[in-house]
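Data first, discussion second: the structure below is written as structure tokens.
One chain of protein is taken out of this complex; the other chains stay put.
Right, chain A next:
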Amino acid sequence: MMRSSQPLTGTNGRRCKEDEKLINATLRPGKRGYIIDTRSLNIAQQARAKGGGFEQEAHYPQWRRIHKCIERFNILQESLIKLVEACNDQSHNMDRWLSKLEASNWLTHIKEILTAACLAAQCIDREGASVLVHGTEGTDSTLQVTSLAQIILDPRCRTIHGFESLVVREWLQAGHPFQQRCAQSAYSNSKQKWEAPVFLLFLDCVWQILRQFPCSFEFNEQFLIMLFEHAYASQFGTFLGNNENERSKLKLPQKTMSLWSWVNRSEELSKFQNPLFEANSLVIWPSVAPQSLQLWEGVFLRWNRPSKFLDEAHEEMINIIKYN
């Protein structure tokens, strides 16, 4: 599986032999490849007017292009704001809750992203085909798809260290612009142009899969919530900056502590371990039916509902397993 940004075909339908050679080199003998474009066909076509575009079938004959539209930018930020508002609504009123939840579209985004990731994984696992994923910049929806696909396919990504590596590789090194995206979160008064909860959506998708396969992850929900928090505000330097270049220029490795160095200490790690974890070598396929996707209460209802009883249940679970 590879990722990139959009090809600069422009309105003239430019081609680039080197680009074609590069991605053709990943094809397995006798197999074709799939290009998963995270924009709708319309948007991909419109991109040509600004110098961007998509891979022409004629130039990439061994590749089949699939468009799986995933939303971006302010639409996602609006979605988050609406969701948080709905969750904070103090009225008893059952009547409006579900329609408010629906109006936020948050779960729709989750469904879209997971579906695209599952498709990418299917291409690889079921067809043995190579996959190239890109959107416009290759820094947002692209990364959601590639990282989730790996979680589906590769059991190592479901271990704590494997997941940490995944985040480092697919988000930090791949250049997801954390500083722009995680500027202010849901309560900000001013609307930052480039802000969007892309990483949070990714973590939410991971949580959805975790919920469906509770024995397949070495880490627990708290681990994901911790990462969410540190992406937005942290005493560690890991999520600062927009890419490796900036982090290096800012001399972050010299001036700040890494989140991982703290998290991986055994006292800390023990809080994030999933007592139900049983290593398996399965490919796990989540269901994307609406009934299977739920609101991530641990994040969105965290301050609105008592967690006492759920905490007790979790403790009891740990006791049962520890005693064994």
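FYI, a residue touches a chain if its C-beta (ideal position, glycine included) is under 8 Å from a C-beta of that chain, and two chains touch if they have at least 3 such contacts; residues count from 1.
Everything that follows uses one rule, which is that contacts and distances are computed from a predicted model.
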{"item": "Absent chain [UniProt protein name; select from \"Short-chain specific acyl-CoA dehydrogenase, mitochondrial\", \"Large ribosomal subunit protein uL10m\", \"Myotubularin-related protein 7\" or \"PLD3B protein\"]", "value": "\"Myotubularin-related protein 7\""}
{"item": "Option touching the unshown chain, where A:D89, A:E229 or A:E244 are the choices", "value": "A:D89"}
{"item": "Which residue of A:E244, A:E268 or A:E312 touches the chain not shown here", "value": "A:E312"}
{"item": "Option touching the unshown chain, where A:V84, A:L269 or A:I284 are the choices", "value": "A:I284"}
{"item": "Positions on chain A contacted by the hidden chain, ascending", "value": "66, 87, 89-95, 97-99, 101-102, 105, 107-108, 110-111, 115, 118-119, 121-122, 125-128, 211-216, 276, 278, 280-295, 297, 301, 304-306, 309-310, 312-313, 316-317, 320-321, 323-324"}
